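Every protein chain except one is present and positioned as in the full complex.
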Amino acid sequence: MSDARPLILFDPHPRTEAMVFTGDVADELGREARLVTHFGSRAPDDLVDGVLADVEIIVGQTAMPKERLDRAAKLKAIVNVKANWEPNIDYEEAQRRGIHVLSAAPAMAPAVAEFCLCQAIALARGLPAADRRFREGREEYGIAGNGSAYSLHDAAVGLVGYGNLGRALVPLLRPFTRRIAVHDPWLSDSFLQAQDVRPSGLEAILSQSRFLFILAGVTSENEGFLDEAKLDLIPADASVILASRAEVVAFDRFIEMASQGRFRAAIDVFPQEPVAAGDPMRAAGNILFSAHLAGGLEASYARIRDMMLDDVKQILRGLPPLRLQRAEPKQAAMARSR
Amino acid sequence: MSDARPLILFDPHPRTEAMVFTGDVADELGREARLVTHFGSRAPDDLVDGVLADVEIIVGQTAMPKERLDRAAKLKAIVNVKANWEPNIDYEEAQRRGIHVLSAAPAMAPAVAEFCLCQAIALARGLPAADRRFREGREEYGIAGNGSAYSLHDAAVGLVGYGNLGRALVPLLRPFTRRIAVHDPWLSDSFLQAQDVRPSGLEAILSQSRFLFILAGVTSENEGFLDEAKLDLIPADASVILASRAEVVAFDRFIEMASQGRFRAAIDVFPQEPVAAGDPMRAAGNILFSAHLAGGLEASYARIRDMMLDDVKQILRGLPPLRLQRAEPKQAAMARSR
Amino acid sequence: MSDARPLILFDPHPRTEAMVFTGDVADELGREARLVTHFGSRAPDDLVDGVLADVEIIVGQTAMPKERLDRAAKLKAIVNVKANWEPNIDYEEAQRRGIHVLSAAPAMAPAVAEFCLCQAIALARGLPAADRRFREGREEYGIAGNGSAYSLHDAAVGLVGYGNLGRALVPLLRPFTRRIAVHDPWLSDSFLQAQDVRPSGLEAILSQSRFLFILAGVTSENEGFLDEAKLDLIPADASVILASRAEVVAFDRFIEMASQGRFRAAIDVFPQEPVAAGDPMRAAGNILFSAHLAGGLEASYARIRDMMLDDVKQILRGLPPLRLQRAEPKQAAMARSR
Partner (left out) sequence: MSDARPLILFDPHPRTEAMVFTGDVADELGREARLVTHFGSRAPDDLVDGVLADVEIIVGQTAMPKERLDRAAKLKAIVNVKANWEPNIDYEEAQRRGIHVLSAAPAMAPAVAEFCLCQAIALARGLPAADRRFREGREEYGIAGNGSAYSLHDAAVGLVGYGNLGRALVPLLRPFTRRIAVHDPWLSDSFLQAQDVRPSGLEAILSQSRFLFILAGVTSENEGFLDEAKLDLIPADASVILASRAEVVAFDRFIEMASQGRFRAAIDVFPQEPVAAGDPMRAAGNILFSAHLAGGLEASYARIRDMMLDDVKQILRGLPPLRLQRAEPKQAAMARSR
């Protein structure tokens, strides 16, 4: 007795079962499809080989070079449930075969954007320092305690990078200020203007922003592009939020400049995680640290599951995906993973 | 040679000259009016008496009982440049005389709203704790460090009080969530619905909000209305932001419940300021403290000056004020000052 | 047996019972108050005299000079249920007595704004003409039929007057264009900028608007202020919507210029209503006529009743009104009625 329902492979490592395959997901998809799952590591080759001829949808980061795509005659879609593209797929070949290559990255963006907004205001308003001073009995009240405080309202804001993170962040910024500039070399000025943000060159945005959000993903072409000369353009005492990937900045110089008070910084990503126990940056002043906490909370995983379910059902119905992000083959191939 | 220009008295204490009478204000008003100023204390009686017959606009908190109003035949407007109404004016008499009684309270609201939003996300996302842990070498990365984190996105939010603070805060909340409930006994349900928020009873809002903003001003009628029984309604682990006036809650019980982990709290206002040096609350956990920092920054004073200038010019032109808040005599009389 | 409930007088003529005193209004208010009503004409003096000592709220346009206000010791509020202020009230005396003088004008504004928007697009897109041509068998399809059509999208729009009508119209315009200029001599530039519209001088707005909305109410000071010289500034082929009061323009010249094709016009208000049967304007080309239809539909009256009920209940509870418009004594006194 054969089961004619479509076959879906779940191979989501490093995402866990608890993140992307909760009971409701299993139930809902289990009604329409046969599910083959593997958690805790990359699905072994023999498991993958066993399903390749039948699989219609892969959810996860299974390696899918041309050689495997050649053997996956029924494959309709691959859903990457991490937050960034990996070099695990032959993107151009997948496109040739009409396979939707999708990413759940948009699902993480709201949580990251919320965190970035909070970091920005915390830097400008001195919030964590306020709590420390109160506990140490050194607090000053009202304007006396606000000598170095400034506001996001009506401030000049700049975003370097306007992908999922930038697009989730701008709506949170708009009630504060209309002065939102964006630098993204992949997007035309007209497109940005149609999005109601102000297109800007890189040097202009670095030198004119009171609040600077570094949101650019790392590619094979832009590692370290925010070098010392670029960082020197940042205005004195600006608030800089490093949210996307540490490799886009000259990191040690960034830490040095912030700790010297050149600008205020919030850092959630590091070149190496975990950070070494004795790393002197841990004692740096003027910086608000967090250990890669911006995106990875339950609400984000719920959103991944929700988007993934939605688009898997669309695809099983022969309709285009609506909510996940689609791979642009050239750009996805350029993305550098951790 | 007499000067026929209208006379304006500046008596803004406790606001300072630097806050409300910067050079540009002096220049701009000085073109159209005669200015009499007193800073650093309440203008002495003889100075006030000297101008009362001629004064057209008072900017500040000069005592204006009926007896003085009787002698101020040309008085058109009184502009309170603090953030709350005081019992220094006979509001009903002023209204009878057609004197505009105005307040700059709306000017402070954006800075307070921004601070409240940051506090809310900081509590939910554990931001100050994240920095501490990193510096102490105890950080956990990604989801491991986010075990108790939750998001403002799509959360149930409740505001107790919908005056200037509430109205400045709601636009900042809207990009996060549509679930915004408001309790304000002075406002009709229809009015709140027309404002696109959900009217709610007090007990409902206390028991249903994941994020609770306490924004009610203190009046002669509502001191301590958020008593122990009311506080007990707050859901476990909710994030509670006390922003307006400490006297509206049973403060000691509030501190106790938060420090026991009953809910998370951010506190910017205290029954007594400064807080006593040895006050044990300084060591309380689960609370984010700040010393009345939410409103009083330069940006707020700039906004006060801007609104005050605008409406003073309107009034000198015989037009109604547009930007400052108008006193409702009964409600202004009920306001309790610090 | 006396009835201690507050007394409310309904004297709304020319508004009818069907407009402002439907069954639900009667029921709702009847629970809290004693109602004395008169419809179809101005309430006779003896009826008014009979209630004056007790009346707390008057809904309607009863004449209330100082002499009557003197005898209305309990009067708290007067609610004008027409769309404009009348000289029936001693506004300054009412204010001295702390009587809220309110108007339901905001209730009419949404229907008028909707009508104006439709007129504007109808003029620009040639909608009524299109139907005529089709019925006459003269239609041309697609671009061939659109030779003189233009769009509201991204167009320069100008509003003369920014009262209730302007404020209801701007939200409807915003999805089309950001280029919204406003001229209103009673409002400061800062106030308009805070409203996110561009303040403009009169001549600038007349000469730069592709779509011009004339929304200014008539006062004792501005009758005919849009004279021939001003009308000459309107750009060729602009779309002009005359919505508020005909007396603000040099009407005959306006008709002449439009019919000559100098600009397109939509006219809903006339110096004399009804318009004389043989008036030659009835044959004028390039004009879209309607007989004062912009505001007076059931939906508007429902909104009047809703706002009036809401604020009457606020006032009976000793709270300030929230939804009706408040009289500014000087400006209300200046309003010219029909």
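In this document, chain identifiers A, B and C correspond to the written order of the chains, with residue numbering beginning at 1 in each.
Please note the rule applied: contacts are C-beta pairs under 8 Å (C-beta built on N, C-alpha and C of every residue); 3 or more make two chains touch, one makes a residue touch a chain.
Only a predicted model underlies this, so the values are computations on that prediction, with no experimental measurement involved.
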Shown chains that the omitted chain touches within the full complex: A, C
Hidden-chain contact residue, picked from the options A:Arg96, A:Arg138 or A:Arg178: A:Arg96
Sole residue of A:Ala4, A:Ala194 or A:Ala277 that reaches the chain not shown, by the stated touch rule: A:Ala194
Candidates C:Ala53, C:Ala73, C:Ala229 or C:Leu293 - the one touching the absent chain: C:Leu293
Residues of chain C in contact with the chain not shown: 19, 110-111, 114-115, 117-119, 121-122, 125-128, 130-131, 133-135, 137, 139-143, 145-146, 149-154, 171-172, 174-176, 273-275, 277, 282-283, 288-293, 296-299, 301
Chain A residues that touch the omitted chain in the full complex: 92, 95-98, 186-188, 190-191, 194, 306, 310, 313-314, 318-320, 322-323, 328-331
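Criterion: only the chains that are shown with their structure count from here on.
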Touch-based graph of the chains, sorted into line, ring, star, complete or other: line
Maximum centroid distance from chain C, chain identifier (CA atoms): A
Rounded Å distance, chain B centre to chain C centre (Cα mean): 35
Separation of chain A from chain C, taking each centre as the mean of its C-alpha atoms, in whole Å: 51
